[in-house]
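Removed: one protein chain of the complex. Kept in place: all other protein chains.
Coming up: chain A.
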């Protein structure tokens, strides 16, 4: 193991010198853009996340991004995966802030606590390069909230939004405004969604798929002088009465308060390009219960909460005109607590109680250095490294609980781990061709559930999961490449990455323990299996037929196997999409086909079953009516035009997807 680490480390260390030796001439003209193509698979710039369907959910938006797949447990709060890896193996942040989901069943990924109208976009980074805000294996998603800048003239923009979706009678209403001035800016947004149960293809109602969500945000900025500015921001999100048809429980309340204060130093004529420092605090309250389900053998209440305090500081600088360097120091403190109370149906019996997350405190401190080195106009290298210390503390009660399931009593209340990443990517630009190759190493600590979870029932494989504080860190050795050809009319890209995950953490059946949950099959304990291998290969193209017509599409192949040749859970089958776009002035329309091939290689060892293939067709159109200074944007569309009844591999317990949906989105810009 040690020798393997050494090999990788020395390889990474020698790579830059090899590269610099190769290239001696040339000027520095190629912008950083080309590099971002591969490193950041998506960096949206537009104010509207989804211009075709402006009021689509963040989940809908994520679903369209390269390398992202979503596990769906209902109509709300889908769980994003990057390179087919879920939250434990990825890093998901909002403006660089660590926020931890408060549901032990992953019913509230952090992406569920924002709204489209308080987001500018998101930075999605594949693999070890995504370690800016902490160690990661699969990559990172950083949701970027709205950014405002100071303006010479006072300026107020505002819009009101409303929408309707037929499939679940979803009513959407919202608005936002930006006011900017020379020394001051303020911005606010609010959005409310109210949805009934949706209907799957064939007009079949999916019970417990309703939700209500209120999201509001505010930002205030103040310019101290030309180079110093302060910003305070808050996001409040409250979802109530959220049904999870794929699960035995629903959510009465999912509430987040996300606050931050940021200082930005952006001097002119200094070696510092930008220096940003942020202090933040967020708290999430999640109440899961089965109050609304009839005929439950045992009522359960499973509330959970997380509190996170954090700070980071990022300094960006350019050295010798060719090294674009960012240094980030990042620290946070998180407390995760969740409990379950089981209420027997027979009157007078004692309630049963245990902590599902027995008050786990995590402290993290880490340093990340990135150097984007523009060697010349043909060659560039991106190097990044992260070193962090992850400290966990679990309550005495947690120790007592877990000691039942650990055959030794060796684990302690405190556990300190060293985590980190190192990655190197090289790009070569020639004519209309761009080639890239990269390698990376990542090392992560187990998540709260993996380390300390207690009787976490997985309704997919029907096992109760028990955490294991003695787990070793999981690490990844990653290789990636891409080849891109781009001309004004036609561009195409083939890319791929492969991950060798050492000490892969997954639940392993422990037959000596009894099933606890009624209907459960038994108990799984998180364990390190020898290794797993995962990878993806993706191809896409865009063809601009003329100024009005565009055809684009792509194919993605994924694989994942553990050391016993079992398929890993939630590995996508062959996925494809084709889109035809037509644009004339401010009128845009799009017809798109997307589908998955049959998934025969289900992860049977992990409770998965075969998923048939599917393909669905969507259409949408968008038009801007100008009314003097103001404008009304109308977006309409039909999703799943043929009302196909289908489930994908990522639909938890194979809940069917929505059938034919008519939507209309209206945005009135004041």
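The rule is simple: a contact is a pair of C-beta atoms (placed from the backbone, for glycine too) under 8 Å apart; a residue touches a chain by one contact, two chains touch by 3 or more; residues count from 1.
Operating definition for what follows: contacts and distances are computed from a predicted model.
**Q** Considering only the chain that is not displayed, what protein name does its UniProt record carry among "YtkA-like domain-containing protein", "Hydantoinase B/oxoprolinase family protein", "ABC transporter permease protein YurN" or "Putrescine-binding periplasmic protein"?
**A** Per the UniProt record, that chain is "YtkA-like domain-containing protein".
**Q** Specify the residue from the set A:160, A:220, A:253 or A:437 that touches the hidden chain.
**A** The single option touching the absent chain is A:220.
**Q** Using the document's definition of touch, tell me which of A:494, A:515, A:555 or A:580 contacts the absent chain.
**A** Touches the omitted chain: A:515.
**Q** Taking the entire complex into account, which one of A:155, A:204, A:397 or A:412 touches the absent chain?
**A** Within the whole complex, the residue contacting the unshown chain is A:397.
**Q** From the list A:150, A:164 or A:179, which touches the chain that is not on show?
**A** A:179
**Q** Name every residue on chain A in touch with the hidden partner chain.
**A** 179, 186, 188, 218, 220, 232, 234, 236, 257, 259, 281-283, 297-298, 305, 307, 335, 337, 340-344, 346-355, 358-359, 395, 397, 399-401, 403-404, 455, 511-516, 518
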